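A single protein chain has been omitted; all remaining protein chains appear in their positions.
Coming up: chain A.
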Amino acid sequence: MKKRGIGYGCTFYGTGYGNGFPDVSVAEAELNSDGKINVYVGATECGQGSDTIMRQIAAESFGSSVEIINYYSTDTDIMKDSGTAAASRQTYNTGNALRLASEKLKDRVIEKAKDLLNLNTTVGLKIENGEVFLNSFKATKISLSEIASSLGDEKLREEATFVAHSTEMDEETGQGCPYWPYTFGAAAVEVEVDTETGKVDIIRAASAQDVGRAINPELVEGQMDGGFAMGYGYAVFEDLNLKNGKIVNNRFTNYLIPTAMDMPELEKIIIEDPESTGPYGAKGIGEPVMTYVAPAILNAIYDATGVRMTEIPVTPERLLKALKESETK
């Protein structure tokens, strides 16, 4: 028999290394000789989208789109340490460091523009699309490439460091401020359980993710899809089948992960409420997007069958056994 049920999961997640451990990102921004902006950060692009959103954060300082940015993030000889691509910390931490560095560079570029335009103040100057101009008299302007070529051997290069705030908790009571910021999220799913085969299908699903502010909504949604798939796999598929320390399921023929065929059409809702300490209000979301998925599925399985699954993954074997036990009770 096929039985349907609905379940919810709601979670929170603390960003960063935590517990007072120094969570430090360094970023650098530099005016290139052709007027483009060189950005150097040690943030690793693992597929999460940092190469794209870091460009967006830096471009924002110059009132431009990402084309103005030359981006360097793959060589320890040329970029400084921005910490690990983990703990959902790169958008927040390195994003903050990069915003600070970009703003410092922008200020220096505008200062140069003031001199080159023979103005007595930087007040009223604006930077947009590769040009610095007087907002009230737009014909008074100079391009970033003109500024760059006026510099000769001088380099406009700025560095900034951002350190996230967290405190070491009390050893006896665990009281303190271990992480900041916290993100929130929730999922709702409707499952269909086949009580003959023990298979769990997801019929409908929705995820809502708090982001502070989305630097790139498309990439947030990408993370939500990926997080849902990983949470789904965690709840019902993925099993190493450990036998005395041996991984029996060590290839994708027996270590099952969800495929596109398993994925439901996920409704993705981005919740924005800017975080004042984040770059343009942004928080990191790489990890939280998966945390609410498995519990929503487990609660839906209960709603469908009346069986409470306390061990994951809920493989067909495990679910059939539990269904049988509940019948005999």
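The rule is simple: a contact is a pair of C-beta atoms (placed from the backbone, for glycine too) under 8 Å apart; a residue touches a chain by one contact, two chains touch by 3 or more; residues count from 1.
Just so we're on the same page, contacts and distances are computed from a predicted model.
> When one chain of this assembly is omitted, its UniProt record names it as which of these: "Transcriptional regulatory protein pdtaR", "Flavocytochrome c", "Phenylacetate-coenzyme A ligase" or "Nicotinate dehydrogenase large molybdopterin subunit"?
In UniProt, the chain that is not shown appears as "Nicotinate dehydrogenase large molybdopterin subunit".
> Out of A:S33, A:T74 or A:S149, which touches the unshown chain?
Final answer for the missing-chain contact: A:T74.
> Among A:V193, A:M290 or A:A304, which residue is in contact with the omitted chain in the full complex?
Touches the omitted chain: A:M290.
> Return the single residue from A:N38, A:N96 or A:N299 that touches the missing chain.
That would be A:N299, which touches the missing chain.
> One chain is left out of this view; which of A:C177, A:M263 or A:L320 touches it in the full complex?
Of these options, the touching residue for the absent chain is A:C177.
> Of the residues in chain A, which ones touch the absent chain?
4, 6-14, 17-19, 21, 42, 44-47, 49, 51-53, 55-57, 59-60, 62-66, 71, 73-77, 81-87, 128-129, 169, 171-179, 181-182, 184-190, 204-210, 212-219, 227, 230, 233-235, 238-240, 242, 244-247, 250-252, 255, 257, 267, 269, 271, 273-276, 280-281, 283, 286-288, 290-292, 294-296, 298-299, 302, 308, 310-313
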